[in-house]
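Take this structure, written in structure tokens, and hold onto it; I'll ask about it next.
Every protein chain of the complex appears in place save one, which is left out.
Presenting subunit A:
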Amino acid sequence: MYSLYREPGVLLWRGFTMQEFANQCFGNNIGHGKGRQMPIHYGSKKLNYITISSPLATQLPQAVGMAYSLKMDKKDACVVAFFGDGTTSEGDFHAALNFAAVMDAPVVFICRNNGWAISTQVTEQFRSDGVVVKGQAYGIPSIRVDGNDALAVYNVVRSARETAINEQRPILIEAMTYRVSHHSTSDDSTKYRSKDVIEYWNTVHSPITRLRNWVERKGWWSDKEESELRIHTMKQVKHAIDEAEKEEMPLLRDMFTDVYDDLPSNLMEQETLVRETIQRHPKDFPKDMPL
């Protein structure tokens, strides 16, 4: 899995626990990430989820490379690469698609076209008919799906995966949706779009509401179960946050490890020097520094 930064749901589905999410966000000692990466830049080797990288679209040629290596190894597997509408403007997106096509790489490109890249609407991002035609232009079988229809997306992705593996070729899926939230916690999107529009998409076309209605009509769900699940999940999240906050910060040693495979001598010297300095001048350093 090569994600952008709006796919923690995928990771959650694979088995990343609430606690692990919280640990990563808090950058504490027990998070797998050793406090190295920013919040929401998750990763898990165990779950085959590549650690999120911030620069946009760089993960796409890398996904193709990984797919090619799966192909060489004749594995019954493919790579899935997620990205948004904005990312399709980056040069790496075009390089990735072109290479995937030419190399017959088993990769499924999934574009979450949610209409916005921070404050830039898709009409200012590109003038093509969305992203699906770009896949076609590179010779990749491409399909557009209603991204707010959970069942449709499920069917499309399942079919895409089969095709990618059985036919050893790339597929592009453009999932149409709408970004109801702000771009991030540093953004207030009401500054550049109306609250009514956000409200509309959040209620009328909400994928959660639509799936829930369908499930309830089948008799598999009820209001009571809904509220129980919500309460339970809120507790889970709060518990995870509380636990994560209690944990210690990463050890000093973790500042120097993993720069290279082996700890080089200059970093070992630096670490020794830092420890000596902290010992000699303890008042210059914060008290909560786990050594």
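Keep this in mind: a contact is a pair of C-beta atoms (placed from the backbone, for glycine too) under 8 Å apart; a residue touches a chain by one contact, two chains touch by 3 or more; residues count from 1.
The definition used in the following text is that contacts and distances are computed from a predicted model.
*Asks:* Among "Pyruvate dehydrogenase E1 component subunit beta", "T-complex protein 1 subunit gamma", "F-box LRR-repeat 14" or "serine C-palmitoyltransferase", find the name that the UniProt record gives to the complex chain excluded from display.
*Replies:* This omitted chain is identified in its UniProt record as "Pyruvate dehydrogenase E1 component subunit beta".
*Asks:* Looking at the whole complex, which of A:118, A:151, A:197 or A:231 touches the chain that is not displayed?
*Replies:* A:118
*Asks:* Go through subunit A and note every residue touching the omitted chain.
*Replies:* 27-28, 33-39, 41, 53-56, 58, 86-87, 89-92, 117-120, 124-126, 191-192, 249-250, 252, 254-256, 259, 266-267, 269-270, 273-274, 276-277, 280-281, 284-286, 288-290
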